[in-house]
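Working notes for the structure below.
The complex appears here minus one protein chain, its other protein chains still in place.
Chain IDs A and B follow the sequence of writing; residue 1 opens each chain.
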């Protein structure tokens, strides 16, 4: 098949056109720079400077109005005995560990469901996507109403059907983060759409032969679908990690970081530090510490994925 | 390896160019004209920027003010910027850092409040203007005028002065035959015990979502609740120097009484909704408007926020207690320290608070309590028409609220947004009954002390 062809071709070129390789290499490299030039120019002109500036500010005291005063590593050493740094970091880490697998699984399942040919499929897809478009307040209201300890639907059903006294959800120190994870269920639209798009590009012949071999639907899903969309699973996981490290609006709207700091997310702390405490330098230090953590996690995912992610047509040896 | 050195060199060059670019921008931005106009002298046209928080009730007044002022002052253009209160601090800090500041604004319309922006150095000392034109603002209540005088420098001209009250749902009172509370702040029989007794009579069916009614809800912040009992979590100097300093959380015994009373309303007497129940509703609006809370202690904005309610409601003093103080919410107009056109801005502020023009129209449009004494009688009449109370009752209520009033903590103490987050975290676990009041106060004290300013 193709891999063979390509290897043959390459072997041929290696033997016969050894001298032509370098110019070709150079041509490819030139093309590379041409193609990425929009991003490079944008980075130099617009995004790179502010990012660098935030790095510089992380070594300074900056109250927004007076010029920054450089204090070396002062901000970073300050983090070590900052109770809220540890608290918000652990709250966030707990959230990320729960929310990334939860949203991956639920959005993939939903994508598979919405990929079935049933009547009204386009309407279903649209309605399932709506919470991702509409005003955050309406969604926050929905969840605080569903999970309200006294008025809420969930607890009243628990009571009526099982005779259980439902928990406090958002007001319970132990349940507030799991509740916020659960709340992300209605925000999976974007991830779901990406999965749905990737499900469209699966080759039919593989399923055909699998079905002929008598493989069950479940088996087809794990043996064919999952490996084939693994580049997209990797993508969604990495984006999931990056974005959930920066999550805080749900807490800002519903719990204000409580009870007792148990939903005080890292970026919530950063936000307060920057815009209410006016410690922009310290906020920048917080940001860069988070950058290092997220960057390492992303690298780790990319390295681990080399074995797990399957680029079907990647014939590079 | 050449590959790596080349990449590094490239990146280095990139960063260098960026930082140079950035460095330039920073150096120059301070000199940039604030609103696109260069020079403010003589008959040149000048543009001033007026920053307000969004409010559908005020937008007509704002447009009216701009039109009128520009007609009187053809060489001044006023540019209006409206930003939601939740985002205004982000916007302001960004503007302040660039020197491209709004000229006229109210720091209390941001969550950080007056003291934070004053301490930062973002507000202009208006004393010389006030001394020069004292006649133009002489009718503003002097007690209220002094609130924003720090170290003998005045930084703001008060526009509205809202007291705090207890609002009650007349229909729920009538249904249970409970007599209405009084309107006299000096009536010592209207104390917290009396309030509790009424709340107990009014509470019923708690737990049944369709029928339940709660007797009372204190929607004041924990520190403002302690004021009502003569307590305070901060020392008196904190409010005059704008610096929190040593907290008085543990030294003031009234603090415990106040917080314990509220915990008991929720946990022991079960006449007040649990904090959680409140949160679900307050994501959208005020719990009083659900019609399921008979009494609510709240700021005087209830006078207009409760306007659309479909039930009749009344207003009463906050219950009596020795040393009772209740919060006042006074919003001033201020000028940015870095404004390029302070003279024009001052002229505009005078126009905004003019009791015959801006101030009067503002009151008529928004129902907000005016800071100007010459407008008081008209406001009493306006509120009496609105609530169905007698003019004298409204007058008695409001005068009492000002006499017993003290400007709110979040306007007078620097970086209070951070302080109140710190207090609220612990307070929520008190209301939930997860911590004892003693434990909670200890914790609040410890956490406040650990804040770095």
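Criterion: contacts are C-beta pairs under 8 Å (C-beta built on N, C-alpha and C of every residue); 3 or more make two chains touch, one makes a residue touch a chain.
Throughout what follows, contacts and distances are computed from a predicted model.
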- One chain of this complex is not shown here; going by its UniProt record, which of these names is it: "ATP-binding cassette domain-containing protein", "RNA polymerase sigma-70 factor (ECF subfamily)", "Carbohydrate ABC transporter permease" or "Alpha-ketoacid dehydrogenase subunit beta"? "Carbohydrate ABC transporter permease"
- Touching partners, among the displayed chains, of the absent chain: A, B
- Note on the structure: Cross-chain touch to the chain not pictured, restricted to B:98, B:143 or B:382, is B:98
- Message: Touch as defined at the start, partner being the missing chain; which of B:163, B:299, B:314 or B:359 qualifies?
- Response: B:299
- Just one of A:60, A:84, A:196 or A:254 touches the chain that is missing; which is it? A:196
- Message: Just checking the interface: what residues of chain A touch the absent partner chain?
- Response: 1-2, 5-6, 9, 25, 28-29, 31-36, 38-43, 45-47, 49-51, 53-54, 57, 64, 110, 113-114, 116-118, 122-135, 138-139, 141-142, 151, 185-186, 190, 193-194, 196-198, 200-208, 211, 231-232, 234-235, 238-239, 242, 245-246, 267, 270-271, 274-275, 280, 283-284, 287-288, 290-291, 294-295, 298-299, 311-316
- Residues belonging to chain B that touch the chain removed from view: 3, 6-7, 10-11, 21-22, 24-26, 28-29, 32, 49, 53-57, 59, 79-87, 90-91, 93-95, 97-98, 100, 109, 209-210, 281, 284-286, 289-292, 299, 301-302, 304-305, 308-310
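In this section, only the chains that are shown with their structure count from here on.
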- Item | Between chain A and chain B, centroid-to-centroid distance (C-alpha), Å | 38
- Item | Of chain B, residues touching chain A in the complex | 14-15, 17-19, 21-22, 89-90, 93, 96-97, 111-112, 116, 120-122, 207, 209, 273-277, 279-280, 283-284, 415, 417-418, 421, 424-426, 428-429, 432, 434, 450, 452
- Note on the structure: The chain A residues in contact with chain B across the complex are 40, 43-45, 48-50, 52-53, 56, 63-66, 78, 83, 137, 140-141, 144-145, 148-152, 156, 168-171, 173, 253-261, 264, 272, 274-280
